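Handing you a structure now.
Note that this complex is displayed minus one protein chain, with the remaining chains in position.
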Amino acid sequence: MSKSRNPLVGELCAEFAGTLILILFGTAVVAQVVTSTDGSLGDHDSIAWAWGIGVTLGVYVSARLSGGHLNPAVTIALAAFKGFSWAKVGPYVVAQTLGAFVAALIVRISYAELIGTVDPGHTIKTQGIFSTLPGNGIDGFSMTTAFVDQVVGTAILVFVVFALTTVWNNPPMANLGPVVVGLLVVGLGMAWGANAGYAINPARDLGPRLASLMTGYGDALSDQNGDLYFWLPIVAPIIGGLIGGALFKVLIEMHLTAGIAEDEAVSEPANAHR
Amino acid sequence: MSKSRNPLVGELCAEFAGTLILILFGTAVVAQVVTSTDGSLGDHDSIAWAWGIGVTLGVYVSARLSGGHLNPAVTIALAAFKGFSWAKVGPYVVAQTLGAFVAALIVRISYAELIGTVDPGHTIKTQGIFSTLPGNGIDGFSMTTAFVDQVVGTAILVFVVFALTTVWNNPPMANLGPVVVGLLVVGLGMAWGANAGYAINPARDLGPRLASLMTGYGDALSDQNGDLYFWLPIVAPIIGGLIGGALFKVLIEMHLTAGIAEDEAVSEPANAHR
Amino acid sequence: MSKSRNPLVGELCAEFAGTLILILFGTAVVAQVVTSTDGSLGDHDSIAWAWGIGVTLGVYVSARLSGGHLNPAVTIALAAFKGFSWAKVGPYVVAQTLGAFVAALIVRISYAELIGTVDPGHTIKTQGIFSTLPGNGIDGFSMTTAFVDQVVGTAILVFVVFALTTVWNNPPMANLGPVVVGLLVVGLGMAWGANAGYAINPARDLGPRLASLMTGYGDALSDQNGDLYFWLPIVAPIIGGLIGGALFKVLIEMHLTAGIAEDEAVSEPANAHR
Partner (left out) sequence: MSKSRNPLVGELCAEFAGTLILILFGTAVVAQVVTSTDGSLGDHDSIAWAWGIGVTLGVYVSARLSGGHLNPAVTIALAAFKGFSWAKVGPYVVAQTLGAFVAALIVRISYAELIGTVDPGHTIKTQGIFSTLPGNGIDGFSMTTAFVDQVVGTAILVFVVFALTTVWNNPPMANLGPVVVGLLVVGLGMAWGANAGYAINPARDLGPRLASLMTGYGDALSDQNGDLYFWLPIVAPIIGGLIGGALFKVLIEMHLTAGIAEDEAVSEPANAHR
């Protein structure tokens, strides 16, 4: 089998495939729970677990080739603080968003019959399968709270991902970092899912939002209050990721023993070997 | 203790035993939940977890001897893409189906009293303990959706199993791959269980279906709409597994660095050492 | 710090302490769920998880010194099939039962106020906190089903424990076997908990049963039908453990490659180093 000439092709395929796997679990579990009107096929716990498992598996799929970012907020924070190439940020973000978009289309098609039964008009009732809403759709919930929440949630994500992948901070070994990163996302879903549905990932939110917009959800760019919302789970996570990365530098990384460590610790999310 | 002369005997014993363990957990957890009419002995979350744990343990039981396939769709995909011997596919599939059949009989007997109490006629109400139904028994649910679902679900399964077992893609180490494969099946149950009960494994479905057919479930070959259904969770997973394997080749494997890796990466599901 | 002269003292302390930890989680989680009358402090899922976590932690506490059996059915199966000294079986069983007894007393005292509120007469309503009942207390549930269930459940337990601890069958590494053994018990609680409350361990059942008998539960030796029951979760698990061990020999161990392995694989439950 021939190798790709350009390694970036492999990296982008991996980011595409890893985010695809992530969203194939993430949006489908919400579809399963939301369309199971008697609650017999899952609950919020299964949503939190399946998102986390999706992250773990998506990282295993992609980490060898691309580092397994799967999230523009992570990619940008790696570029800002860990020496990841700024030139690759754009292509990575496109591949991530495309993977999320394709996955959401597959879920949209696979769950079309069940969605059509419980929400034939494709309203806000099932829009949350694909993209997030302030307060998960509570009437009148404030966009300010959602913004703060997304900044805080993504700061936690990036802070802990850096802690789990900076070699000199003693991350998990035996290539089991992706399992712990999955637990991190399980915890975020359980503890930081109430104010804005824990997008904490611009690709995770925008890709499926566009997929739903193109397949019957005409109001997918707005929230339950009719305000344009799609930009919030893009902007706030990027800001939060940068804050989390900066705090990791200040609170942990600058106190680690070895100056010699810094080159090797650069851009190694989830034990990548690029 | 004397060794088997023919190593295939050990491999088939392992596939039998591993699938037996898988189905001893898988069908029994559904029996426990379905016969607990007040819901006090579990829910969909416990079903998803116990199936995943069954996979993890079944793979640990068998991986050393047989590679721990436990699933004809996996065996066929390994033959198509990873050099597993086509001559062994038939015997493996028989051993897997037999293991699932015997396990279902043990569950049928052990849970006979509780099943007899909640469903004395052995109707479709408890048939789902043993085999899957389109839409988990929703009246009029379409077989097309179930077919698409089983193709997609098994494609995800095989794609990720290949990612987790291809040595040059950096799988989990310390022989913990089977735990992550279990998490994969937990996630599939939570996210891809609504349209067709996530058979994603012909042996898992056919073996218990025959066991129930022979022990009082006269309609076990059909679905809730009276249509012949048993073939679907056989055919669709095989197709899905081949699609998942092919996508893994295209999106990940052909971009991996070392051409030298390919021989060693052949047919190593869940860190087998055959 | 001086070492014990006789290493058996350390082994028995470890079995005592490990079973103590196991039962401190196992009976307390049932107490928490049963006394939380509005269901707000847990459910069957938390019962299954906490028992499994108790096993994992009890094994970590004790495995270095004693091998972490924590269960007479396991100890006897190890003596029958893995060369564990028959002379130590008696002392181990006493230490295990004593550890379970003391743990149950601690839970009995700690939860006395809550138990007194929901069941001031200390009846069969809360007896299940400490010891098991056929069909978890369903009126008229048959002892035969409970017996079959305990044989099957313990056979699964010992079969898989042997698979996870026989060095030549490739068990989990990095000393993470106890985590997988815990998952095994989680799965057993979810799938094999309906017919007899998954005692699968004579010490786990008898120790707490005696503790409850001595602290207000006058009928603790009988089941809900008034029949003497305490003997069943002792006898059936021992039989089941022997069956499980024998099946492991026939289906897996005799097919493993190396004759040289057999000495080293002897009595190594959960990565013991004795």
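A, B and C label the chains in the order they appear, each numbered from 1.
What we mean here is this: contacts are C-beta pairs under 8 Å (C-beta built on N, C-alpha and C of every residue); 3 or more make two chains touch, one makes a residue touch a chain.
Being a predicted model, the structure only gives us computed values, none of them experimental.
Participant: Pick from C:L176, C:A191 or C:L256: which residue touches the chain that isn't shown?
Facilitator: That would be C:L176, which touches the missing chain.
Participant: If I consider the whole complex, including the chain that's not displayed, which of A:L57, A:A100, A:L114 or A:L184 touches that chain?
Facilitator: The one listed residue touching the chain not shown is A:L184.
Participant: With the missing chain put back, which residues of chain A would touch it? List them for me.
Facilitator: 43-45, 48, 135-136, 141-142, 145, 148-149, 152, 156, 159-160, 163-164, 168-174, 176, 179-180, 183-184, 186-187, 190-195, 247, 249-257, 259, 262
Participant: Where does chain C touch the missing chain, residue by residue?
Facilitator: Contacting residues on chain C, toward the hidden partner: 1-4, 7, 9-10, 13-14, 16-17, 21, 24-26, 28-29, 31-32, 35-36, 40-43, 45-47, 49-50, 53-54, 56-57, 60-65, 106, 109-114, 173-176, 178-179, 182, 271, 273.
Here is the rule we go by: only the chains that are shown with their structure count from here on.
Participant: How many degrees of rotation bring the Cα atoms of chain A onto the matching Cα atoms of chain B, given to the nearest 5?
Facilitator: The rotation relating chain A to chain B comes to 90 degrees.
Participant: Comparing chain centres built from Cα atoms against the global Cα centre, which chain wins on proximity?
Facilitator: So the chain sitting closest to the middle is B.
Participant: CA centre of chain A versus CA centre of chain C: separation in Å?
Facilitator: Centre separation, chain A to chain C: 40 Å.
Participant: Counting only residues that touch at least two other chains, what does the list for chain C look like?
Facilitator: As it turns out, chain C has residues touching two or more other chains at 173-174.
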